[in-house]
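For this view, one protein chain was removed and the others were kept in their places.
And then subunit A:
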Amino acid sequence: MFHIFCPYCQEYREEEEFHPSGQAHIERPAEPASVSDEAWGDYLFLRDNPRGIHHEMWVHRLGCRKFFNITRDTASYEILETYRMGEQPSITAASAEVRREQGVQTADGGWQTVGARPENSRLNEETPS
């Protein structure tokens, strides 16, 4: 059972509170009508299935109800970082070295980076009520 750091609650919680929601960073084409049938099919159905670093979207279903992203090693099941919606991962399959210094230590001795590079922070802004 995973031990997951919710980047919104800022706490470790058990996997039972969460629910996986598929591959992260799949953007819906802005103008669906101008997209070819094939490209639309790819958007709907094609997903990566890597052995190694993978970015996944999860939701803190029984907590803050927020969606967020996880960078996880699908072979070792190590969670390398969790980050908010709209942010980009700091660890990717392409990145030469896993950066650990800025993270928090996980129970399994790995590291979960908190608050990764906020390239697009619009999703984190409080919407005025």
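By our rule, contacts are C-beta pairs under 8 Å (C-beta built on N, C-alpha and C of every residue); 3 or more make two chains touch, one makes a residue touch a chain; residues count from 1.
Here, contacts and distances are computed from a predicted model.
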Omitted chain, identified by the protein name its UniProt record gives, among "Sarcosine oxidase subunit alpha family protein", "Glutamyl-tRNA(Gln) amidotransferase subunit A", "Amino acid ABC transporter ATP-binding protein (PAAT family)" or "Serine/threonine-protein kinase RsbW": "Sarcosine oxidase subunit alpha family protein"
Footprint left on subunit A by the chain that the document does not show: 1-3, 14, 19, 21, 27-28, 31-33, 35, 37, 40-41, 43-45, 57, 59, 61, 65-67, 75-79, 85-86, 106-110, 122-123, 127-128
